[in-house]
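Every protein chain but one is kept in place in this view of the complex.
On to subunit A.
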Amino acid sequence: MWYFIFRRTAGFVATLFVVSAVVFAVMNILPGDPALTILGLDATDDALAALREQLGLNQPVLARYVSWIWNALQGDFGISHSFRVPVSELIAERLPMTVSLAVAGMIFTLVIALSLGIGAAARHRKVGDWGVMFISQIGIAVPAFWLSMLLVLLFAVKLRWLPPGGFAGWSDPVAAMRSLVLPTIALGVVQSAVLARVTRSSALEVMRQDFVRTARASGLSRRRVLWRHVLPNALVPIVTIVGMQFAALVTGTIVIENVFYLPGLGRLIFQSISNRDLPTVQALVMLFAAIVVTANFVVDLLYVVIDPRLKART
């Protein structure tokens, strides 16, 4: 077990290191000039030179990379080229928005997918099953940005039940939750459609096994067998998909935040790439990579919890 954790931690560090090098290289190869982006098309050459000096763009690429790594190891992710404030401050401002959205999306996905998936498995080859399969097929096919527009048109423009976008923070919890409803649905529908299908097929597989028949034969109710015996045994593939989906949810916020004009990390990374704001892009990509790697790590740990037999294999 300790060896496992050590191996994963080493892998985590190595992944982040590779990611940082790739982002730095790509951002430097990409055509673009942060100074010109800031000062615009009327800028004089000497003003551009002065700004490049201010931003530290005149140093060689390798020197900049080394000093970035050195500072990052000490927790200093530098000053944003375009916003001119510490990158850590930008991330701290926007993290609550994106985390709220991703967590709400995850909860929505789990609740919808598990109930639909298990429900469909219980009604295998009946109307309910076909209904779930049909709805989830549509859910998978619908692009998130299009669904977002439909939701806004219906619930914000037509019915006026919910705001069409924006997020003013958690100081007013009711307003914050209302702002999150539509983005959460838009973000979660595709994921819950996928997960519902996985849950259904995984549950069906378990239901064919002998111990389920034994449990039923020993007098347990259908419901109890489903939630107490089938679901826990069907969890391994579900957890695998959920782990992948959490990463997809975090990155999916990029699109959703743009459509609902939410001030989160997704919109920040979008804007920073256009502005060639290297320190901000670098830190954000590292953060997203760290989230994905951590999610995978947690999934691996969960396998062992769910199915102790897997311990031997780690």
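Here is the rule we go by: contacts are C-beta pairs under 8 Å (C-beta built on N, C-alpha and C of every residue); 3 or more make two chains touch, one makes a residue touch a chain; residues count from 1.
FYI, contacts and distances are computed from a predicted model.
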Choose one: "ABC transporter substrate-binding protein", "GvpL/GvpF family gas vesicle protein", "Cytochrome c1" or "NAD-dependent dehydratase". The correct choice is the protein name in UniProt for the chain not shown. "ABC transporter substrate-binding protein"
Selected from A:R64, A:R200, A:H229 or A:R267 as touching the chain missing from the view: A:R267
Sole residue of A:V189, A:A203, A:V259 or A:A283 that reaches the chain not shown, by the stated touch rule: A:V259
Listed residues A:L16, A:L36 or A:I254, member touching the removed chain: A:L36
Missing-chain contacts mapped onto subunit A: 30-33, 36-44, 46-47, 50-51, 53-54, 80, 82-85, 90, 93-94, 149, 152-153, 156-157, 160, 163-169, 258-264, 267-268, 271, 273-276
